[in-house]
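Every protein chain but one is kept in place in this view of the complex.
Letters A, B, C and D mark the chains in the order given here, with residues in each chain numbered from 1 onward.
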Amino acid sequence: MLLKKNIPIGYVYGKIKYEILAVAVYTLIINVMYHYYDINYISIPLAVPMVLGTVLSLLLAFRSNQAYDRWWEARTIWGAIVNDSRSLGRQVLSLMNEPIESEDHRQFQRRFILRQSAWTYALAASLRKQDPLKGLENKLSRRELNYISQFSNVPAAILKLHARDIRYALRKQWINPYQQVAIDQILTRLCDSMGKCERIKNTVFPATYSLYTHFTVLFFIMLLPFALIDIFGAMEIPLVIAISASFLLIEKMAIHLQDPFENKPTDTPMTSICNTIERDLRQMLHEEDWNMQKTENKPQPAYYVM
Amino acid sequence: MLLKKNIPIGYVYGKIKYEILAVAVYTLIINVMYHYYDINYISIPLAVPMVLGTVLSLLLAFRSNQAYDRWWEARTIWGAIVNDSRSLGRQVLSLMNEPIESEDHRQFQRRFILRQSAWTYALAASLRKQDPLKGLENKLSRRELNYISQFSNVPAAILKLHARDIRYALRKQWINPYQQVAIDQILTRLCDSMGKCERIKNTVFPATYSLYTHFTVLFFIMLLPFALIDIFGAMEIPLVIAISASFLLIEKMAIHLQDPFENKPTDTPMTSICNTIERDLRQMLHEEDWNMQKTENKPQPAYYVM
Amino acid sequence: MLLKKNIPIGYVYGKIKYEILAVAVYTLIINVMYHYYDINYISIPLAVPMVLGTVLSLLLAFRSNQAYDRWWEARTIWGAIVNDSRSLGRQVLSLMNEPIESEDHRQFQRRFILRQSAWTYALAASLRKQDPLKGLENKLSRRELNYISQFSNVPAAILKLHARDIRYALRKQWINPYQQVAIDQILTRLCDSMGKCERIKNTVFPATYSLYTHFTVLFFIMLLPFALIDIFGAMEIPLVIAISASFLLIEKMAIHLQDPFENKPTDTPMTSICNTIERDLRQMLHEEDWNMQKTENKPQPAYYVM
Amino acid sequence: MLLKKNIPIGYVYGKIKYEILAVAVYTLIINVMYHYYDINYISIPLAVPMVLGTVLSLLLAFRSNQAYDRWWEARTIWGAIVNDSRSLGRQVLSLMNEPIESEDHRQFQRRFILRQSAWTYALAASLRKQDPLKGLENKLSRRELNYISQFSNVPAAILKLHARDIRYALRKQWINPYQQVAIDQILTRLCDSMGKCERIKNTVFPATYSLYTHFTVLFFIMLLPFALIDIFGAMEIPLVIAISASFLLIEKMAIHLQDPFENKPTDTPMTSICNTIERDLRQMLHEEDWNMQKTENKPQPAYYVM
Partner (left out) sequence: MLLKKNIPIGYVYGKIKYEILAVAVYTLIINVMYHYYDINYISIPLAVPMVLGTVLSLLLAFRSNQAYDRWWEARTIWGAIVNDSRSLGRQVLSLMNEPIESEDHRQFQRRFILRQSAWTYALAASLRKQDPLKGLENKLSRRELNYISQFSNVPAAILKLHARDIRYALRKQWINPYQQVAIDQILTRLCDSMGKCERIKNTVFPATYSLYTHFTVLFFIMLLPFALIDIFGAMEIPLVIAISASFLLIEKMAIHLQDPFENKPTDTPMTSICNTIERDLRQMLHEEDWNMQKTENKPQPAYYVM
């Protein structure tokens, strides 16, 4: 289960503090000019920022929608990874029909399921541009680690090891040809999820929209003090700051949501998800393999801390 | 069939009664200041809350859309659970080809179908953070209950028992390998539905949007009395309350809809759905197993009351 | 092919005639007060209903979108039922490989295909809360009718008969195990369509949205005459009626579209769809079974009238 | 590849020329009244059409969205028909494993692939309410033509011939049971595409929305000259015509897009798509069947002209 990590508001406000300061100073200067130097003619009708505000709302709505969709798609893909990992575990344990349970067979299941857990960690790390091999030592054998370290795309290499093992199981007649095809379909779905994550990671939001929205926000904020000064006088300073903060905030939010694999607090919680998958897979496995449980739990207690 | 439970309006209004009271007092104070102390200069042009109202409408529309989508997705997932439970029941009864109907075989079908009903109750309970084992005594054997109580994810453990039984049926040659793969696909779909529910349950709506929308609503309500006082005078009090209530209400609605598994009246009606599934599955079963029907109906009549 | 039944406009207008009358009287009273008693101060600036109108447009757009989506989803589900019924018919006729065409085999195909037609009628009737068994006498045998009348969910019972017959065909070796699985997948899709219809039927649109929209419409209409009286004078009466009628109408439309299985003129045309399916299935069948055609066409000519 | 047929703008303007003329005369009359008879009091504030314009924009946006979705869905369905026709061709040529290529087998492949091309033409014609049998003489045998002419739903009858031929191929052991199921799945997809086209063809857009939008457009245009006359004087005539033309045009566009199978220039380009499919399928076929190519190209050169 994923942690209900609240996105730290302080963190987001921290990101816009310089903008807020600039807005405050800017509005103050205009007020000083207006009141002390009597430059009254700088006031403009409220209708000008009003129409800009409407346009801006539509632009921000468009942008927020697309950013939210990217974020939610990322979340959905990782949800699918959870489901497919569990289904793969279930299939490896239940589709393999061997009359006599051999040690070789049990080792195979254990290796396969731990490797699936390794795959999720490797995918999360490579999406975050971290070392995908880190922390896989207790999930993969030394030989497997050596093998996958030769590839630039580590998760793809792990899937290849999966495919190889399934072929091995077919040769050993632990699975029949249908079951091979059924398990291979889950691998195809995992491969699809991996590709979808890469697509979101590597496709930038069209830059013109971002830029245009940003300029319109700035333009709107620059006009605002001139429009409110006649009505509110010095009271306009907190008002302008509050309105500017809202627009800047919602823009920042969209920027964060649209890139959901960037190691920021608003990210897809991939580490938590990987931990959940590992816990579920290990529990599936231990039960089949009950004797090993006690000795094994000790080396990696960290994974059960969420 | 699900109950046409109306979402109790009184319940929702109850939630905003303190806000409404605060708005009433606030507007009254402003009116007193305006009329009795002649502080007329506090009036502001209507255009200011008007532009805020437009922005707010767009924000609330965005938020309502996303909240509604989450709620409808939750409902669709539980609709899929109904469909897959029925299909699983049908497959267990019809895909198993045994020339001579043995008592063992019949027991197997009965156990499997009741376990599917148990799965739905366990999933509903664990999504609502209740004890997932409660009420499963008449659907699972003591041994199965002991087994699943060892797992932290009870519904996943029940699916594992399903998978095990399918392997057993294959070994007994009650099903052929294709049929095993076909039934396993339904298990994969159930596993997907479970994961999707967890995704919705555990992914919070981006906090910044919620917060920003909330602040904009408050800000709008705070400006409203100043803008309407010139036009409506004391008549503005009910007007401000009515408009404020509308905006607060629609915001509250979005908050409730966006978390559809929280044991609130606006929830996905999981208990009703589980009852429907149980009724349909039992009816499927009884018919095949007609003799048991009369004696069995008695212990759990509550399930047929909807 | 479905009938291009226009939704009767008169019917919908009939539904709002009392509201329209009330609006007319209300506006007339305000006019009389304004012109004959010179109560001029009741006039309010146009900006007030203007901002309300914008909010209302967004609310109605949200509501119309969701209602339209429900209606279109219902229509799409019934489109899928047409497709799956045809595919099932094709599969029953072409996937069954029997070297020598026996009378038993032909009877089987005929029974199966007519039962599929019966399923569509039963589903339509149970969604409309009508007797699902009515009119099935010439499509099902007496024994089948007796059987399904024991179930509360009649369409599910018919699907169960389908599944049983497929098992029977497998035992007779009319189909091979793959073909059984392929036909069973169509049954799963039909079961899904049935569940989706029930989901739409049994899930109410969130009541708060409906209520809030309704109150905002009323509030808007109540303010309108005060805003237009200064500009249009007595000419405002038809204007207010026209604008009110538009908003009331669009709201009513959304209410009708959002419940697409309620036996109203805007409904999903389920009876026409069922007739089309029956015609297509019978044509498929007769051709295989040409000799029966002439004698059989007589008893149910009504089905060919559309 | 589809032709990049531009939707003829002149054609669309032609459709609104009477409306434009009416608007011109109407605005002229109002101008004459205003200037020559000094009826100045007919002027109304700009705010009235302004709020109507906002509402109208939202209505037209809703309508354009739904119309565009229908049009795009129709286009997507025909895209799927292209894909499935090619896949079917590929499967018929490559899934059939016969050690010795017999003449009978080659004839079978040729007949099957040409029949698939015939299916696309028949579907296009029946969606446009034209004679579905026209032009199929060089794609189907006389016997097949006689057969399908007995059916009211010609494309469904062609699919049935497909299914029959697949059964024949299975009996001849040209394909194995899996391959039969795999090809049958493509037939199911074609059957789905056919049903989806019929759904779009036969489901009218909710009439109330159309009507309401139309009335609001008219109402807006009728108010416009009164609102602009004070500001622009006689200059308002081209202005009113330009604005009216825009709104009328966008409404007409929605009406055309929402019915994508009506033989209009904005239609789904079904004939071009059918030609493309035929070219691709014939090229697939000729290559396997190289000797026939030269003699055969002559009778139907028209199909290669796009």
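In the analysis below, contacts are C-beta pairs under 8 Å (C-beta built on N, C-alpha and C of every residue); 3 or more make two chains touch, one makes a residue touch a chain.
Model, not experiment: these values are computed from the prediction.
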{"item": "Selected residue (touches chain absent from view) among A:187, A:241 or A:255", "value": "A:187"}
{"item": "Of A:26, A:62 or A:232, the one touching the omitted chain in the full complex", "value": "A:62"}
{"item": "Residue among D:148, D:217, D:257 or D:274 that touches the chain left out of view", "value": "D:257"}
{"item": "Residues from chain A at the interface with the omitted partner, ascending", "value": "44-45, 47-48, 50-51, 54-55, 58-59, 61-62, 66, 150-153, 156, 159-160, 163-164, 166-167, 170-171, 177-178, 180-181, 184-185, 187-188, 191-192, 194-196, 198-199, 201-204, 206-209, 211-212, 215-216, 219"}
{"item": "Those residues of chain D which, in the complete complex, touch the missing chain", "value": "1-7, 9, 12, 46-47, 49-50, 53-54, 57-58, 60-61, 64-65, 68, 71, 75-76, 79-80, 82-83, 86-87, 90-91, 93-95, 97, 99, 176, 178-179, 181-182, 186, 228, 231-232, 242, 246, 249-250, 252-253, 257, 266, 279-280, 283-284, 287"}
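One rule holds for everything that comes next: only the chains that are shown with their structure count from here on.
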{"item": "Chain B and chain D, separation of their C-alpha mean positions in angstrom", "value": "40"}
{"item": "Cα-centroid distance, chain C relative to chain D, in whole angstrom", "value": "25"}
{"item": "Numbers and ranges of chain C residues touching at least 2 other chains", "value": "47, 50, 54, 58, 61, 178, 181"}
{"item": "Touch-based graph of the chains, sorted into line, ring, star, complete or other", "value": "line"}
